[in-house]
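With one protein chain held back, the other chains of the complex are shown just where they sit.
Per-chain numbering from 1; labels A and B assigned in written order.
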Amino acid sequence: MGIVIENLPKLLDPIPGGSKLINTVDYIANWARSNSIWPLVYGTSCCAIEMMSTGSSKHDWARFGWEVARATPRQADLIILAGTIVEKMADPLRRLYDQMPAPKYVIAMGACTISGGPFFYDNYSVVKGADHIIPVDVYIPGCPPRPEALLYGIMELQKIMCKETIRETRKKEINAVPSIDAMTVAVQEWEAELKGKEAGLKEEAKKYKEENPDYKPFKQPRKIVEKFEKVERVIHPEVGKPKTELFEKLLNQFPFLTLYDKEETNMETVEAMKADEILDFILPTDQYIPVINFVKKNADFQMDLLLVVTAVDWLDHYDVIVQLTSTTFKHKLFFRTPIPKDDDIPEIESLSQIYPTANWHERETYDFFGIDFKGHPDLRRIFLWEGFEGYPLRKDFKHPEIIARPY
Amino acid sequence: MSIQNIDLPPSVTIEKADDESEEYIMNIGPQHPSTHGVLRLVAKLDGEYIKEIVPVLGYIHRGIEKMGESQTYVQYIHLTDRMDYLASHFNNLCICLTIEKAMDIGVPERAEYIRVIVCELQRIESHLLWWGVLGMDLGAITAFLYGFREREMIADIFDELCGARLTTNYFRPGGSFADIPDTFIPRVNSFLDQMEKMIVEYDTLLTNNIILHERTKGVGILSKEKAVAFGCTGPFARGSGVDFDLRKHAPYSVYDRFDFDVPLGKVGDSFDRYMVRMLEIRESIKIIKQAIKGLPDGPYRSKELGSYKLPKGSYYAEVETPRGIFSNYMVATGKSQNPYRVKNRSPGFSNLSVMNELAKGLKLADLITIMSTMDLVIPDIDR
Partner (left out) sequence: MAKEELAKNSLEALKNADQHPVGDVIRKYFSENFENEFIAHVFSSSSNILLSILVMTAFAGGTASFLIWLERKVCARMQVRLGPTRVGPFGLLQSIADGIKLVFKEMLRPKGADPFIFYLAPFLPATASFLVLAVIPFDKNIQVVDIDVGALYVIAVSGFGIFGILLGGWASNSKYSLLGAMRAGAQMISYEISVGLGLLLIVMLSGETSLREIVFSQYGTVNNWWIFKLPIFGIIAFILFLISSTAELNRGPFDLPEAESELSAGFHTEYSGITFSMFFLAEFINMFIAGAIGTTFFLGGFLPFTIGIEGFDNIMFMIPGWAWFFAKTYFIIFLFMWFRWSFPRPRIDQLMNLEWKFMLPANLLNIIIAGAFLTLGWLL
């Protein structure tokens, strides 16, 4: 009994105010809470893998009683924001947080959830700091933080929990300060600070020199940089049918085709191409479907696998790029179709009837460039949400959230 | 934008309830334990039967391609780490291959071999994670821990190799930023020994388990034609018998020097896809062993350039990641240090698009099986 009475003040000290009895209840509650933190299974990207690693045999967060990861927010105490939060995810995240029963805690794991991290600059979709959405208790830096860091982070959270009292809930607020370019601000601050210091430093240096006439400034030894030789590139032999054969056959069928980025469209140009270069044809808009249909169905080409449909914004026009390969011969062919930029929504035929996979690729291109694919069964935005203004990969895209890189 | 507002294609409609059936819409994700991140599936169900599945993407769309336009070519490498974080070496390699192609940079022998060893290690790492998560999705949680046990060994090897466990950023145009440490080869060897023992244990635990057979055999059959039509690649398509592996059929780096097989499935069901990946682990072990045997001495990279400014044109490179064909398409103007346009083909994006075709008519639990055998990495799909 004596030991208890002696140690009681020490145990209860971190808990603010209140009588000994209530503080004892607080102590028990805090002890239970901090030793039974059930995290929500929530991971968006890379950090989630490190979070899983923390649960793995080597690191084993079960030692602390945290392994009861709940899939439903109703039974969770802690939400570990493992991974980038984007604007589209902000709403579900807020909802998840609201669904958790109090007392609830949040750990921002990784640079992305702290500030946007590597996605801070030039980005239109990433939330610059998860604390703009929900209040965060502990921040764990890293990209991604190691499992040990996560363990340490949760132990820090335990310390916070031990200082709480059940009489009143700790006020938690979301970060209302708008995201600013922290780098520029910091650089400015450093410069201002240095200016004040410099004058003083110069005087100090002068004084020191006078006092120690033998002083020689320290010279940094030159770092020895390893020198490397230039190496000749090994070009792998051509795969599938030879380019010359493909070129000849295609030109016979469609003589109007021209090679992109080459001065002349003839056999010599093709023969001069390197083995790993790929034939890249320019298609007129009206011949877009027939040519692609031909190379898919023709027995000599059999371009049955569509790799990519995408576009490039050339300021005056768009190039819609189609990359095809053949699973039988393994050769590749690229096609590009320039479409003029006079309309707000440029148009081109849809490939989704020929290649089912084009469905999503065209939706992506529509999402990024606002190119309308005529005949597409379901042309909606795929990554961004309805109501997002503008098309992000257009060169003239402007978004209020974008912070330009200062260097 | 609200979560209530279910963003459905116009084709999906709910039929009114009658005596026979009552259809309803269930929202799976974006926060759900088995969507492997933040994929959202809107499922039209009739009891437990799936009538239609509509994947809703973009909950981790980070605009990496747009960011690439304001980063230098070499800076862009680090962003690709964060795309398919289970195959970061592959993504890095793909960017490096593009730059090498464009600027005619050669790679020394040793660097090529290092690339192969590291990439194949990561293929095993990725498949191990997939195997564990598949076990967890099917209810065998122990599999998850076992998969991670061996995965941690590879993570430690990478840690020593380049200082990061996940976002590695190790390759550079012309080689890699550092040589392998002295302990690298012994550690890889000891890992391979361990792995060969453990893969037998995996088979005992899961592969030969009758419940796993029941859950995966005949579930989500993907025909060869459909796989090609929907642009599926990687083990997912090879499970359906699509014989297309870039390492074999369009070799990059020095893959043409190694002797290995491309495992193919016959039926195209979930079990075939499972087996293809399990066999691929064995093939990767084979490749690493050969590569370690043939690892030459010499420089680990070629001459460093002051700046990597690609000449005008558009450049393409592709690699076979654990999930399929990852390609990088860069458009350069020749005037600036930044790419004019970057486009990355992520294998998961095309693989996922076939989801509705596979899951239609099956039960909710089968959806989880199919999703597991797809081996999705959502940030790779959303970019």
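In the analysis below, a contact is a pair of C-beta atoms (placed from the backbone, for glycine too) under 8 Å apart; a residue touches a chain by one contact, two chains touch by 3 or more.
No experiment lies behind these values; they were computed from the predicted model shown.
**Q** Could you tell me which of A:31, A:152, A:294 or A:314 touches the chain that is not displayed?
**A** A:31
**Q** For the full complex, which residue in B:280, B:320 or B:366 touches the chain that was left out?
**A** Only one listed residue reaches the unshown chain, and that is B:366.
**Q** Of A:74, A:195 or A:216, which residue touches the hidden chain?
**A** A:74
**Q** In the complete complex, which positions of subunit A touch the hidden chain?
**A** Residue positions of subunit A that touch the missing chain: 28-29, 31-33, 35-36, 57, 60, 62-65, 67-68, 70-72, 74-75, 77, 99, 101-103, 166.
**Q** Identify the residues of subunit B touching the omitted chain, counting contacts across the whole complex.
**A** 24, 26, 32-34, 48, 135-143, 145-146, 149, 205-206, 209, 211-212, 214-215, 363-366, 368
What we mean here is this: only the chains that are shown with their structure count from here on.
**Q** If you average the Cα atoms of subunit A and of subunit B to get two centres, how far apart are those centres in Å?
**A** 16
**Q** If you look only at subunit A, which of its residues touch subunit B in the complex?
**A** Residue positions touching the partner: 40-46, 48-50, 52-53, 55-58, 71, 73, 83-84, 86, 88-89, 91-92, 95-96, 118-119, 121-126, 143-144, 146, 228-234, 236, 239, 260-261, 276, 278, 280, 304-308, 310, 312-313, 321, 323, 327, 330, 334, 355-357, 359-361, 364, 368, 377-378, 380-387, 392-393, 397, 404-405.
**Q** Would you mind writing out the residues of subunit B in touch with subunit A in their complex?
**A** Listed in rising order, the residues are 1-3, 7, 9-11, 30-33, 37-38, 57-67, 69-71, 78-79, 81-82, 85-86, 100-101, 104-108, 129, 145, 148-149, 151-152, 155, 165-167, 174-175, 228-231, 233, 242-244, 249-252, 256, 299, 301-304, 312-314, 316, 318, 325, 327, 329, 331, 340-341, 343, 345, 349-350, 353, 378-379, 382-383.
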